[in-house]
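Have a look at the structure below before the remarks.
The complex appears here minus one protein chain, its other protein chains still in place.
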Amino acid sequence: MTFIKNDFSPRRAINTNRRGLLKGMAAVAAGGSLAATAPPREAKAFAYEPYPTDDQLETVVTSCAHNCGSRHALIAHKKGDVIVRLSTDDGRYQEGGFFGKDTEEEPQVRACLRGRSYRARLYSPERLLYPMKRVGRRGESKFRRISWDQALTEISQRMVYLKQKYGPMALVDQSYAGASYGVLHKSDQIEGLLGRFLGMFGCRTSSWSVPSYQGTTFSSRITFGTIEDGNEDDAFAHSKLIIMWGWNPAYTFHGGNTFYYMRLAKQRGCKFVLVDPQYTDSASTYDAWWIPIRPNTDAAMLAGMAHYIFANNLQDQNFINRFVQGMDPGTMPQWAFGQESFRDYIMGVSDGQPKTPEWAAKICGVKAEDIVKLADMYARTKPAALKASWSPGRNAYGEQYNRMAAAVQAMTGNIGVLGGCAEGVGKAWHAEAVAYPYDQFANVWFASIKSDRWAHCVLNYPNVRREEIGLWPRQDQLDGVIPNIRGIFWQGSDWLNQLTNINKEIAAIRHLDAQGESESLLVCMDSTITPTGIWADYLLPIATHFERHDVALPWYKGHYYIHRPKVIEPLGESKTDFQVFTELAWRLGFGQQYNPRASRDYFNNPDAVDEAYLEAWWRNVQSHQHVTMSWADFKKRGIYKFKLDRPHVAFRDQVERGVPFQTPSGRIEIFSTVLAQTRDFSRTQYGYPIPAIPKWIEPWESLNSPKTAQFPFHMVTPHPRWRTHSIFNNIPWLRETFSQELTMNASDAKKLDIKTGDVVEVWNDRGKCIVPAYVTERCMPGVVALHEGAWMDVDANGVDRSGNPDFLTLDEPSPAGAFAYNTILCNVRKTTLDHRPGWDELATARSHVFRRDL
Amino acid sequence: MIRFGRLDRSWAGAALALLLAMAAGAGATRAIAQTAAGDPAAGAKAIAELGAVLARAANSDYERAKWDPIHFKPAIDHARDEACLVCHKEVLETKPRPVSPAGVKAEQTEAWYQTLDTYAGAQENFHWRHIASPYAKQVMNLSCNFCHQGNDPREEAPQDLIGKAATTTAWPRNAPVFTLRKMVNPSETCLRCHGAFPAESMGLPPKWEETREGLESPDTPNGCLTCHAEQFRTVRHHVTYLNAKGIEDAAKDSSDACYGCHGGRSWYRISYPYPRHPWPDMPADLPDWAKDRPKTSDARFALPIPAK
Partner (left out) sequence: MANQIDKARIKEAAAKKKRETYTPVVPEVQLGFIHHNVDCIGCRACEIACKDKNGLPPGPRFRRVQYIEGGTFPEVYAYKVNMSCNHCAEPACLPACPTGAIWKRPKDGIVDIDSTLCIGCRRCEATCPFGAPQFIPEQNVVAKCNMCVDEIDAGRKPYCVMACMMRVLDIGPIDKIADGTYQTKARGPNDQVVRQVRDMADPELTKPSIVFVAHSKGAVK
């Protein structure tokens, strides 16, 4: 299977009729006499080339779909059943809208570069159009086309066989948000369509830890009792100080208009600070004070700040006394009186080590005076937003960083006030999110493991202890039973490429291979071929969001809904996930229960049923969210933007009106009731102890560990802006603007005789990848950065030529489940091995002798 | 296995005498490493040598080729055209389309240079006309690195190019060697010949294309020589990138030899601030427009002093 065609050109792919029309026009043009510099008599745009203007095309409002944390409008301009181009929100499509309307209360929701490239993905050569069955070895990329009937028959038969032979935990649910984030067609790790399907079938091992932000989720839940600890994006415009802790909204966007509201804040005098090993574009845009920090030492620096604040009595003691549990001895719960409070820990009362800025400086590499300066600035500027992002949480003990940040946010009283920030996860406005059937089967599982431990489980079964795989406790006889994993469903998920330690995952698949062809099952459901799909037994072509009816919602920040009609008919034989699961459920005997509004004809005609689900959902929107617009009006307009009375700020009700926090104590729990009362962590999903208060815990590898003798660089693996994880890696428009490359500091590079553009190998004892270097002063010495999500391309020796950092990551999650994506020591050297960027890079060669198609 | 497109090396192979390359291969690379350790200029020169370029091209892929040190200072200063053409020979070979997509025939259109006496023939590509055409050979002596003083695949700001210290020193006024979005710095390359004609500096009416007619006859085909044959003589053409003698000879027969660069279809609305070489009996008081100008051509274009 060829991933990349050399001659990809949307113009060719889509407007194939244009060339023909051109020829027809040739005679007309040639007739005119064209003197040297005299323009044609009536110089007119598109005089010779037929070119449909937007107003001559059919306009359909829709949105982007992939789960990057934002959601923006896309306007499809189509002719017949072909999307000719995409534009985005220009203010026209909401109620009372007009071209150019773009106010602070109701801003346009403009799509990012990824969203704008969707047409290239929709019509890409990598689209899956037919069900495919593997004919070669797993991972060998050999497939043949089969019918839907054959695919679903064989899959359902294998499912029944595996369930009967290996039990109700044989199939792992690895659904993720790659195919969809809509209210109806939802691929979701925990409660999506796949989870419900496998749960009803009675054979499901769930994957509970979320790769992006499990450490942060844990912190938010433990501290505030909810992950809805976020402000809406417009609240950022009201801060006087924004500390971007490992946060790069210039790359991740993170909400409808977060980045733009921060620009408004800057215009209003807000100061910005970036704590990050890299001087990111967010730092330059917001003119931030850059504090380079050693990766995975954030909790220590925050502890140093807390020390300064306590030592100088700069904390908001009134806020602490009213709202916080365990910040200091005076706020400890009665039942834990005398146990170690956060202040005891910070001041060294309990362990004899005050967590002074000087102590922190030795760990995190930030000068003590800078820690002091930042702490002072944060404590004295009101309101100030310390945005503790997810990325530093994707670390060994990443949850401790997020909890420490929450403690610092709480001690300065920046919670529940406009311009402050309690994030954390940062999920803000509560949307009406579910249109698909949601009932007691929404999340049925028979085992649930830490998501990146499946390979470990497969390779070591049955000699696996429950804490090794983070087995979630149950109240029945299945508690503690190690799953005998025999299959994986990848729904909108590229997890083989995206989880940690890919070499170990490949070994696990080989281990399954060795048990015999019929003893396991790997199914990949996606709209394009993916690096994960290469390893599947069956590839099921899934309709994109342009090809099915749905409603989009921002799940992170932004308060609007975007109608997503079926813009075009599904390409090839693609079907929606919901159609596939419904049909499989019919074959397995629970079709009616799985999709109660549908008959078996749903596989062929889903439109009326989808409409009914969505209309019912809109009735919920109307009643729960006080919306008076009719469903028909919403469909006609395309976007519904909520106008909030005032910017949504998390925990405003708690702080202003005394509503209890959703924690056991009703207070912000810096001292966690749940953790303090847990006696045996090996019986919990965490497996290993977690302290009741946030603490600095030395990670298993960092620039401070002895392993640096062998592997002197710490690698971080941030989210790229030209992909959503691995999605869009195949889009030439995006690839030509950004390269997969290893960012490294100039002084480090000089020592290794590496210049920008040199191909280097990056390796540690887990794996190796090949990638060009980008040498810059914008990265701190000792740190290298490699963006996650490159499509793996493994050579015969197990070396990845695409530059995928997950060949080097460790599949050992933090106790709370945080993926250790940023806890990587490695080494770097110039290499003669070849990097393969995975697309036809030569198509953009300025010198066209390099272009082989000419 | 996954195939990510054809990433073979045929692009290089076609351009090469492979046997030569292999023979030169390992040895050349080693030699470069040794010289580079000592004298940087010698190292840069070695990198730009034809044999070394051939060797690297044979053992490179596109990813490596585009970052080859010959594209950067200081090696590019030593690059001879043959070395550039190992990979970039298409710059001399490509042709305009005979017919535009809508049917405009190239032969029925006339490029401005075709209206001049100094050019005969069909429309040709820009590089060929500047380097390889008969007229270019007669009056110019342009090499690739006259215009191309560096190229960053990122195409960003030259100051931040690798080895950035070397990128600005060779130019007057510390100008960048290429500009944003442009592979060259037009003010220091194109403008030397394609600037506006400052007729007013010479006290002439602004429309030189009309003025010249009154100065030309079959006996004196070049109106420029009315003044510039004897009265005003400069040595501006005595630079490495021009063939001064060829220009003088051509000027005798046709004013287009002058007009092609001075006063014709200028690309730009300003003119190049040429150096003002002193000539015998040059008036002591300089006109305003000439006041800040240098008195000699750029050192990098200086010709060896001819033996008397």
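Residue numbering begins at 1 within each chain, and the chains themselves are lettered A and B in the order written.
Keep this in mind: a residue touches a chain if its C-beta (ideal position, glycine included) is under 8 Å from a C-beta of that chain, and two chains touch if they have at least 3 such contacts.
It should be emphasised that the depicted structure is a prediction, and the values quoted were computed from it without experimental measurement.
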Among B:80, B:194 or B:300, choose the residue that contacts the chain missing from this document, as touch is defined above.
B:194
Out of A:343, A:735 or A:755, the sole contact with the unshown chain comes from A:735
Among the options A:112, A:425 or A:540, which residue touches the chain absent from this view?
A:112
Touch with the omitted chain, as defined above, among B:125, B:226, B:240 or B:254
B:125
From A:53, A:463, A:477 or A:628, the answer for touching the chain not displayed is A:53
For chain B, the residues touching the chain missing from this view:
94, 96-102, 104, 106, 109-112, 114-116, 123, 125-126, 154-160, 176, 179-183, 185-187, 190-191, 194, 196-197, 207, 209, 259, 263-270
On chain A, residues whose C-beta touches the chain left out of the figure
7-12, 14-15, 22, 25, 29, 34-40, 43, 45-49, 51, 53-55, 85-88, 90, 99-100, 102, 110-113, 115-117, 119-120, 249-250, 253, 257, 259-260, 263, 266-267, 279, 281-285, 287, 290, 292, 721-722, 732-738, 745-747, 776-781, 840, 843-845, 848, 851, 853-854
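By our rule, only the chains that are shown with their structure count from here on.
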Considering only the defined contacts, which chain A positions touch chain B in the complex?
1-6, 22, 25-30, 33-37, 48-49, 140-141, 531, 534, 755-759, 772, 775, 793, 834-842, 845-850, 852
As the complex stands, chain B meets chain A at residues 1-7, 10-11, 15, 61-67, 87-91, 94, 99-105, 108-112, 115, 153-154, 162, 183
